[in-house]
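Removed: one protein chain of the complex. Kept in place: all other protein chains.
Showing chain A:
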Amino acid sequence: MSHPDFLWRNPDPRPAYDVVIVGGGGHGLATAYYLAKNHGITNVAVLERGWLAGGNMARNTTIIRSNYLWDESAAIYEHSLKLWEGLSEELDYDLQFSQRGVLNLAHNLSDVREGRRRVNANQLNGVDAEWLDPDEVKKFCPILNVSDRARYPVMGATLQRRAGIAKHDHVAWALARAADAYGVDLIQGCEVTGFEITGGRVTAVETSRGRIAAGKVALAAAGHTSVLAERAGIRLPLQSHPLQALVSELLEPVLDCVVMSNAVHVYVSQAHKGELVMGAGIDAYNSYGQRGGVHVIEAQMAAALELFPIFSRVRVLRTWAGIVDVSPDASPVIGPTPVEGLYVNAGWGTGGFKATPGSGWVYADTLAHDRPHPLAEPFGLERFTTGALIDEHGAAAVAH
């Protein structure tokens, strides 16, 4: 038996690059890919402490949607969704992107008002959105308990039909292969331990594999962004939390859409392979431990069983946690930092996967032109001083 061809080289770091991206997850790989494809910048390294896409890219629940409330968010997430719609073809790799529809359930009058408002806001922003009453919800997802006697009565739901899921590993592999083909060096097992800053400008990164000079340095390290930023002397408005998820044993097809409930912190879909993929809410405390409390999973499962009584005998195969970087307004932070040449793309919190191509697109453009991409401009660090927050706790909250 022979090993199948590797999808990318595994190069040693060179002494210098035009752009060094710190973090080889989805966002870092997408940034490298679009730097090369859209801007012709290929003297680029992606430095990954562990192995490619082994952090949150391997731990998320793969939900993709763009039904956010505010104009700024709708614009960037919808841009991302549009990229998803052409990405399998563009990367010549089946990403198993399945636009099966995402329901966001409303369990009380306040949820109903918020949901209907969001549908209206989405429609005004050209994002497909519908409001379903309980009967329509039942029709769309027959195994959902919409009875009056339910512990969490379903009083309606928003539906984005273009939303869905994708296969996270395929996304990472396809982006890595494409970036590598453009000549980008994807360097694994290479931890950034410090930054060389001269006259307020970053000139190099210190790594576990030696010094690497860099014209620009782009952080794309999700939950560990604060740790890196601190090494560059920067404080960011981010807090890192564990976010847990689980999969069941493999089942016959039973659920052909994505169901989310912010109120009870449940989101569930069935992966192509057959396992139910469920996510919980974040654990309350700050942590880098990549594990959370069992009681969080227990509460989430209890709610899931109320919504889906048919799952009562399903067995859990495994649970895990990723470390998510949560910002004060549940929106990302994208753009320059107080250190010249050092850029940040973080704060995607519990919902970064859906933004993978959109985030990479605007970050690459920001790096290439030394100014925020128009879609990234509202997401700069300065918004926490000016007060121009983009409060997506309603659309993002914990449930992604």
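Here is the rule we go by: a residue touches a chain if its C-beta (ideal position, glycine included) is under 8 Å from a C-beta of that chain, and two chains touch if they have at least 3 such contacts; residues count from 1.
One rule holds in what follows: contacts and distances are computed from a predicted model.
Tell me the UniProt protein name of the chain this structure doesn't show, selecting from "TldD protein", "Ring-1,2-phenylacetyl-CoA epoxidase subunit PaaB", "3-oxoacyl-[acyl-carrier-protein] synthase 2" or "Sarcosine oxidase subunit delta".
Going by UniProt, the chain not displayed is called "Sarcosine oxidase subunit delta".
Among A:Pro153, A:Pro237 or A:Gly274, exactly one should touch the missing chain; which is it?
A:Pro237
One chain isn't shown here. Among A:Gly215, A:Gly274 or A:Pro328, which residue touches it?
In the complete complex, the chain left out is touched by residue A:Pro328.
Considering the complete complex, identify which of A:Ser226, A:Gln300, A:Thr337 or A:Ser359 is in touch with the unshown chain.
Only one of A:Ser226, A:Gln300, A:Thr337 or A:Ser359 touches the chain omitted from view, namely A:Ser226.
In the whole complex, what residues of chain A lie against the chain that is missing from view?
224, 226-227, 230, 235-240, 284-289, 293-295, 328, 384-386
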